[in-house]
Structures are given as C-alpha cells and as structure tokens.
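I'd like to ask some things about the structure below.
Note that one protein chain of the assembly has been removed; the remaining protein chains are unaltered in position.
Chain IDs A and B follow the sequence of writing; residue 1 opens each chain.
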Amino acid sequence: MAVPAVAFVARKLLVLAVTLFAASLAVFFSRFLVPGDPARFLLRGRSPNPESLAEITRQFGLDKPAWEQYWTWVGGILQGDWGRSLSYRQDVSEVLLGRLPTTLQLVALAAVFIMVLGLLAGIAASLNRGFADRFILIALTAAGAVPPFVAAIALVAVFSVGLGWFPSFGSGDGGLDRIWHLTLPALALGLSYIAVLARVTRSSMREQMLREHVEVATSRGLGRGSVVARHVLRNALGPILTVSGVLVAGLLVSSAVIERAFGLSGIGQLLIQSIDRLDFAVVQAIVMVVVTAFVVVNTCVDLIQPLLDPRITAGTENR
Amino acid sequence: MSALLQITDFSLGLAGRKLLDGVTLEVDDGESVALVGESGSGKTLITRAALGLFPDRSQRSGTVSVRGLDTLTAGRRELLRLRREHASMIFQDPRAGINPVRTVGDFLTETLVRWHGLNRAEATAQAVEQLERLGLRRAEELVAQHPHQLSGGMLQRVMIAGALLGSPELLLCDEPTTALDVTTQAGIVALLREARQERGMGMLFVTHDLGLAASLCERVYVLRGGKVVEHGATRQVFLAPKEEYSRQLVEATPVIDPGAAPHAPELPEDAQPLVAVEGLGKHYGLRGGGTVTALEQATFRLPAGGSLGVVGESGSGKSTLARLLVGLETASEGTVQVEGSGRIGHRLRTAERRRLARDVQIVFQDPYLSLDPRIPVGQAVADVFRLHGKEGRRKAKESARELLGRVGIAAERLGDKPRMLSGGQRQRVALAKALAARPRLLVLDEATSALDVSVQAQVLELVEELREHLGLAILFVSHDLAVVSRMCSELLVMRQGRIVESGATARILADPENDYTRSLIGSYPRPLWETESLEAESAAP
Partner (left out) sequence: MTTLTFQLPQAGLRRYGSLLSPLAWIALAFLAAVVLLALLAPVLAPFDPDYVDLNNVLAGPGAQHLLGTDALGRDLLSRLMHGGRTSLLAPAAVVLGSTALGLLLGLAAGWSGGWAGRILGRIFDLLFSFPALLVAMLAVALFGKGLVAPILAMTVAYVPYVARLTQSLAAAERARPYVQAYRVLGFRTPWVVLCRVVPNLLPVVGAQSTLNFGYVLADLAALSFIGLGVQPPTSDWGAMIEESRGALLGGHALPAFWPALAVVLVVVAVNVLGEELSERIGGGLR
C-alpha cells in the first residue's frame, strides 16, 4: 500500500514541476513571437529616448542570450523578485500583493456559491424524475448560457439600479461590508459555473444510480437515503471534484471581467489595466500566477482522488 | 399455507410490451429450484420482483408473495423488512455488485450495523466468521481491503457472505457463476449447495446454463419470452422434455462426451503442416518496470483442414495465442510458420498483412462490437471481396450476396446496419467477412461465447458445415471445454501462459494426464442424479 502511494504522489509532484516549467517557458518566450526590437516592444506607448532604451535593456537583460534572460527571470520569480512595473514605477510583486486579497475573496465567495448551489441543484435534479428534473435542467441550461459579464450587467440592472439592495461599484471596507459589496460580483461570476457543476453532479449521480452495486444495496434493504448517501453521492464525488478543479481556471480569468464590471481592484482588473497601459512585466507575472494557481489546484485534486477511489493508485481503474 | 415464494399469474408490461406473461412458480422451504431461460426470457425480472424491485413505469398484475407478503401491493416498510429479514439476492457480477470505493468489511457490515443493532466491532466479528465459514482465509485482513484487491471468485464469496449474514429464508441467485471461471464456478456451486442444506433455505437459481441447473436443483422452470414453457423435476425435464423448446434447449446444451469428439482427418504422413508454431512467447513490459508473461513456449502444429481447440480460463494466454497467429500482436520469441513461410519478430507491413490475410482470418467474441456500426453488412463483405478478389463493385456485391446467403443472411438484409441484426446474425456476418478473404485457417476467438445456447448451436453447426465444404482448418479458442471438444479433434489445454497438455480430444477427455486438465474436466457441472448414483456406488461397498 505504502509504496504505490508514495510513487503516486511523487509522480504527481514531478508532473506538477514539469508542467510549471513548460508553462513558464511558454509565458516567457511568448514575447519573442513579436517581431522587431524587444526594447521598443516593451516601451510601446512611451517615448523611446536613448536613456529609457538603455534602462529597459539593462533591466530585462535584453543584450544577453535568450536563455540567460529566461533563467534570470525564473530565478527572480523564485526569489520573489518579479521585475518592475513601468506604469506603476513599483516592484511587480508589491503591485500584485496589494491586489491579491480582493481577487481571492471574490473567487472564494463565488466558489462557495458554486459549491452550495451547484451541488444542491444537481442532487435535486438527479433525485427527481419528470417535471422537477426537467424544470431544473431548463433553468440550468439558461443559467449556463449567461456569460459572467452579462450576468454582471443584469444583476446590476435589477439589484443595484432597480431595487437598490446592493452596491454596483467598489469592494467596500473589510468584514460584512466587503461581503455585501462582493455578493453581486460573486453571483455574477459563479452563475454559469453553478450550472456546469450542477449538470456534472446530476449526470455523475445518474450514472452511479444505474450501477449494479446500487441495486445490490437496495436489494439488501437499505433505505433510499442510505443508498443515495453511501453509494450514489459517495461514488459520484470523484468526477465532481475533477470538474471543480478544472473550473478554477475559468473562475480566475473570468474574475478579471467581473472586477472590471464592478470596479474592484483585484489582479484581474490589474491585468486589464496593464494590457491597456502596455506594461508587459505585470501581464507576464499575472499570467504566470493564474496558470500556477490552476496547475497547483488540479494537482491537489489529483492527490485527493485516491482517497475517494482507492483503485486510482492501484492503476486498475475501470469504473 | 402457501409456499415460501409463491408467484401466481404474474404479468409485467413495459411501454406496451409484455415482458412477463402469466408466470406461475413456487419455491418451498429447503427446496432448490432452477429458472432457466435465454436472454430476453424475463428470468431476471422475476428474481427482482420477489424483492419488490420493478422497472420504472411498468404495469403489473398477479401476485408475487414471499412468506405471504405480496410484493406488488406491499408498502415501503414491509418491502424493506422483506429484503432485510426474509430474502437475499446474489448477483451475477460481484465486481459490479460491490461498491468499489468502499471496503469489503463495509459491504458486509452496513446491513448488520443498521438494523441488527450491532456495533461496528461485533458486526465485523460476525462478518469475519461468515467469510471464514465460506472458506476465505485471513478474513480479518480481507475486511479492510477494497474489492479491486480480491479475485472474482473471492468477491463472489464475499457477496454470498453478505447475502447469508441476514439469515434469509429465501435465497435468490441471479447467474451467480456466469462471470467466473469453470474451476471457480465449481467451488461456488458447492458452497451454495452446502449453505442451502445447512440452513434449510429455499433457493431460486436463475441461469442460462441447463447443465448448471441440473447440477444444483431438484426442480426446474423453463422460461421463454416471458412465459413458463415447461416445469417439473430436473431429471425429467432434462431426460424427457415434453415441450419442443425444452428439447431444443437440452440438445443445444454442450456436454463433455469423449465419444462425441470429431476424428482427425486422414492425412499422409509427410504432409506439411498448415501452421507450425515453435517456442512462441509474448511478454509485456509494465510501465513501472517488470514484465508480464502472457504466453511462453507454445509449440504445436495444425495440418490443413485440421481442427485444434485451445481451452483455458482467464489469464491462460489463449487469446494472446490467437492474436499472435493473425498478426495483431508481435511475438517476443519463437516462430509462427503458415504454409511454410515464416514471419515474426517485426510488425507487419501492409503487403505482408494482406498476404497473411489470405491464409488466416479471425472471428471475435463480441457480436456487438466486431462489426463497423456505420457500414451496411452487404457492403462490409463486399469491401473484402474488392480488396482480396480484386473484384469490381458490381461483382463484389454479387459475391457478397452469395456468401451471406450461404451463412444464412437473406438478401433483403444486405442493406441493414449491424445494430438491426440479432447477435447470432451479426456473428454470421462476421464469419462471412472473414471467409470472403478465402483463408485456409479460421481462428475463432470465443466466437460463440456471447451467444445464447440455441444460437450458439446453430452457429457452431454452420462453422462445421463451412469447414467441411471449404476444407478450412480451424483453431477454436474458448473457455468452454464442452464446446471446443465437440468441434475439434485435437486439443491444447492452457494455464497461465503455458500449454499444460495437448493431444487428441477424445484421449484427453477420457484419460487426462495433467492435474489441471483433470480439475477442468471435473469442474464441469454434472447432473445431480449422476453424482447421486456415483455417491451411492462408492458408498455401497
């Protein structure tokens, strides 16, 4: 038992490291896709006088070979030196750290909505047949088709402008005020993902219900509640968890759109502003942060899976 | 006083189709009754009905009563009590039937803990005791393991233990040995027989295998298309069936009979063999290092027009052997010569593959997956004629029509997609497709194992007829000794990648040399009356 488990964890961690390495290559060398002088590219929109060109060449090490530039960049990231922002005239890490809490709070609140509402709707749909199931499905199809930015506009129109219950702008002060300010953004962010998670929950549970072991449990006199909890939902958790992991990527990126729509100053908003202001060092850093977050979360999901389904480490998975 | 299980005039319809039609059946305390039928006969529906499990939206009439409780009208609580205290079911495939993400112990104790008022430790102790009584060693360790760590036979014992823990009066068995190897099946059958006698349970044993039914049950019901065709004492139904369908079923059921094995064709002494296999082996490298040996040191010869049966249980390497012969796998060692030309050791190029195709063809097991679902059957066969006979479109179509006619597929079915055909018809088409390449050797890889016995008998008959007519050699790979021995004059017995015995079929059946062969033959279900008379004989002196 112990040996395959250790090998499994080691393999997952190795894959994590390789993926992050490859991702950093892609993010760093994407700059080289742009033809022409890299110094002028980095200084787009600013006056390319000789001093600033020399400054940018020195800062990015543009006179050195590409590989050396890469190692300097990666080495810096690992040591917490993310480079300097041109537009903020600050270290990128400082700019980022200041914005990170808002984004994390937004995503966390959205994740709570998604988990609670998505699971409930999915379970409800899977347990009911006929009209209730149909109704939930239709609602989910509709909700799933509303992109976060459209949801943001709609929620603002109804709950801020129309009813005046929630603010339409800003992230408020700490505590309850923050949650009050983040409720609409988190709902807008989560709406389509609630639909996705609910659908996966429903189909995963439906699939399990057809399994013979569920019929066996019923034939042994287990009540419906026990059967659903112990044999249907329990076995459906694996796919649900996998999908939840994949959703994280979309959640982080869509939060940029939501932050923009609600005027929240998180890293998503920062990303858009930096693209606007042609501040490439910041863009690079944020892309790397998002990709890293996604890869790490999904590695965690992979590591949890064997606890849900012991066949995975044994390598004999055929559900 | 009614019987333990009393089914009276029970009908069940679903979406306008009548699946069960006026079934009347009874099982008394301490009695074991077989319910025999082919697929679609409704036998599974009957066992489920005894527990009050019905398909959604089905229309039901009649009564199905267990200990006087009619499951058609019983309330939810009564049904739960019935399932918990009076009746238990053993399902066909224990690997599908036991929750794979929970431990074996959890499976066994979840019912005990819930309503027999035991705490977890007591329940586990009971489970361990029950497992040990069923012949599982190291039961304390087993209860902490997950199903995927156990073999199929062990898992089925776990399933049986789970059913017996509730001390049922009625035991329903739904093809409990179909997913298992023959030697494992023998152990399970013995176990069920003992458990029933010991506890005086009534048992309803559902199976498609008439031979198995005869080895276990005193009475039998023959079911067809949702109706009971015949019922009576097993011996009487088996030896003197009254109804035409029962008679066909008995005849189609393969039995091991050394006298019935075909004789080898007369051949000149110096005739060159069609196939010569020498020291053939196949090893697979595992991803974490290490190798698995699927086949080693296989050596045999097969003359033109000869018939060779390859028998073995799962993991014996028999399918690997078949796949090596047709070039779907590349051998790790040894040689295969077909018609004197050797080939091996490298993956085949298209031209070589095409040449080989005219020597060797194969028919696979699963009739649902072995035909391209999108291609009409006539075209599927015509394509082969165009490739190998270099025939034009029209000529190939004509040839396909003729060949399909030979195998019993009427001309008006040529445009049908495979899913519109029955399992037997699909296997006929697969046969025609293979024969269209005009091979000299036909490999049958469990080609009839997925078919009902009566259909299997028809397909086997067809193969025999074609073999005689075309002078084909056949290599028949199967887990079923009876089927193979009926078809082949020579036999290879395989176990764990090795050939353990080979020789003339009649000799092997009558006088096996190898212990494993002996246990394979001994495991084949034998009718109760034969074993009883044997026991009587041995007890007499």
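The working rule: contacts are C-beta pairs under 8 Å (C-beta built on N, C-alpha and C of every residue); 3 or more make two chains touch, one makes a residue touch a chain.
Small disclaimer: the values here were computed from a predicted structure and weren't measured.
> For the chain not shown, which residue from A:A17, A:A54 or A:A145 touches it across the whole complex?
Per the contact definition at the top, the residue touching the missing chain is A:A145.
> Decide which residue listed in B:L4, B:V66, B:A437 or B:V459 touches the omitted chain of the complex.
B:A437
> Can you tell me which of B:R76, B:R353 or B:R393 touches the chain that was removed from the display?
Per the contact definition at the top, the residue touching the missing chain is B:R353.
> List the chain A residues touching the unshown chain?
18-19, 22-23, 26-27, 30-31, 33-34, 141-142, 144-150, 153-154, 156-157, 161, 168, 192-193, 196, 200, 203, 207, 239, 243, 246-247, 249-254, 256-257, 260-261, 271-272, 274-276, 278, 280, 283, 287, 290-291, 294-295, 298
> Write the list of chain B residues that the hidden chain touches.
326-328, 350, 353-358, 360-362, 364-366, 368-375, 383-384, 387-388, 417, 419, 430, 433-434, 437
Going forward, only the chains that are shown with their structure count from here on.
> Roughly how far is chain A from chain B, centre to centre by C-alpha average, rounded to an integer in Å?
49
> Give the list of chain A residues in touch with chain B in this complex.
7, 129, 211-213, 215-223, 226, 230-231, 234-235, 308-311, 314, 316, 319
> Name, in rising order, each residue of chain B that touches chain A in their complex.
Those in contact with chain A are residues 48, 51, 53, 56, 80-85, 88-89, 91, 93, 96-102, 110-111, 114-115, 146, 148-149, 159, 162, 166, 288.
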